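Of the protein chains in this complex, one is absent; all others appear in place.
Let's turn to chain A:
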Amino acid sequence: MKIKITTKELKSDFAEEVKKRSGIDVKKCYQCGKCTAGCPVAYEMDYMPNQIIRFVQIGARREALTSRTIWLCASCITCTTRCPKEVKIAELMDVLREMSLEEGLANPLEKNITTFHEAFLNSVKKHGRISEIGMIQEYKMKRPKTAMQDLLVGPQMLSKGKLSFLPHNIKGKNAIKKIFEKCK
């Protein structure tokens, strides 16, 4: 993919900002592409993992934070495991996702993924543990196009006793709410 970036858009302090937040030094990367070669989801990404690192290196902030790639990273950590320069690439994706959300830049094409994370964490916030039914319900309400998907899986899970209608609330659920408050 051809990418056009004008020097005006570049933010020279982006790499430093990322380093300050996460301790990850992208300047160590010499673009060998090993991360991309081993990435199981690269085939779906708009930019390859090594290109995302390049964006951070040169300060192409917007390109990195609006990419679909950061959401499609499955956190399998193969890249970090194999990087010859010990750049924590999977962990870099975490911090980029965090920044992308904070600034409202998350790519709308991967809204399913961000909505899933939201529904998952809402369930934890509410009960202290995951209520699978509650989480799936919230996700499907917010992403109605997925509502018809897996219609047969749910009943089969229920019949095997693998879904419970009643959420389990932990005793310390207020402590969990406090954790969410303090970690905003």
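What we mean here is this: contacts are C-beta pairs under 8 Å (C-beta built on N, C-alpha and C of every residue); 3 or more make two chains touch, one makes a residue touch a chain; residues count from 1.
Everything that follows uses one rule, which is that contacts and distances are computed from a predicted model.
The chain not displayed here is annotated in its UniProt record as "8-methylmenaquinol:fumarate reductase membrane anchor subunit", chosen from "Branched-chain amino acid transport system ATP-binding protein", "Urease accessory protein UreG", "8-methylmenaquinol:fumarate reductase membrane anchor subunit" or "Metal ABC transporter permease". One chain is missing from the display, and on chain A it is touched by residues 22-23, 40-41, 44, 72, 74-78, 80-81, 88, 90, 93-95, 97-98, 101, 112-118, 120-121, 124, 128-130, 132, 136, 139, 146, 149-150, 153, 156-157, 160-164, 168, 170-172, 175-176, 178-180, 182-183.
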